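Every protein chain except one is present and positioned as in the full complex.
Now for subunit A:
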């Protein structure tokens, strides 16, 4: 991939550990706001020079060598405090990238591991998770539609929550068409605090009804398979 090439380049130049583009060697190591804005304009059109839209986004992802669905893109958006999925405004771009001290795609590439590390810190993860709700939501609606919600949950909890696939199945068969913010936030709390055997789940707790129903559904499903397997053993 392009990342490998860049790393080769930087080795050949034998400079410091930070990477640079060989074409502009002079003072490329230091951050330049001007260069940052100029880079932004590479992805915008003259009709709307201050908004980076879906097409620009696709190109940007290609340049930094990341799939648009990669969770690191969410972290980057979170760093920029981008309001709407699929778009960066000039203001969001400069604020976020100034903080990261990035004005080239290589610099961003080198920050990817750093960005990913935010996901491992529980309190930062929580704020990224909560940010994701407003970021991905259709701004005309108060709640998030189910398709988007399931995609975002897959992205954020798919690997780390042992009950994720069951929860996803539950949503699929349920009558819910949207997820509201309270439900969204409580899904994370639930995934963090409730054991996969559900032993520490309290019916009288304040969980949203959706999660009560999930527990009921899961218990019923497990009883079914439990019966099936025990009778299977018997025969």
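Following the convention adopted for this analysis, contacts are C-beta pairs under 8 Å (C-beta built on N, C-alpha and C of every residue); 3 or more make two chains touch, one makes a residue touch a chain; residues count from 1.
Everything that follows uses one rule, which is that contacts and distances are computed from a predicted model.
Per its UniProt record, the hidden chain corresponds to "Cullin-2" from the list "Nicastrin", "Cullin-2", "FAD/NAD(P)-binding domain-containing protein" or "Exosome complex component RRP45".
Checked against the full complex, the candidates A:54, A:68, A:205 or A:226 give a single residue touching the omitted chain, namely A:205. Within the set A:69, A:121, A:182 or A:223, the residue that contacts the chain not displayed is A:182. Not every partner is drawn; the one left out touches subunit A at residues 142-143, 180-183, 185-186, 189, 193, 204-206, 208-209, 212.
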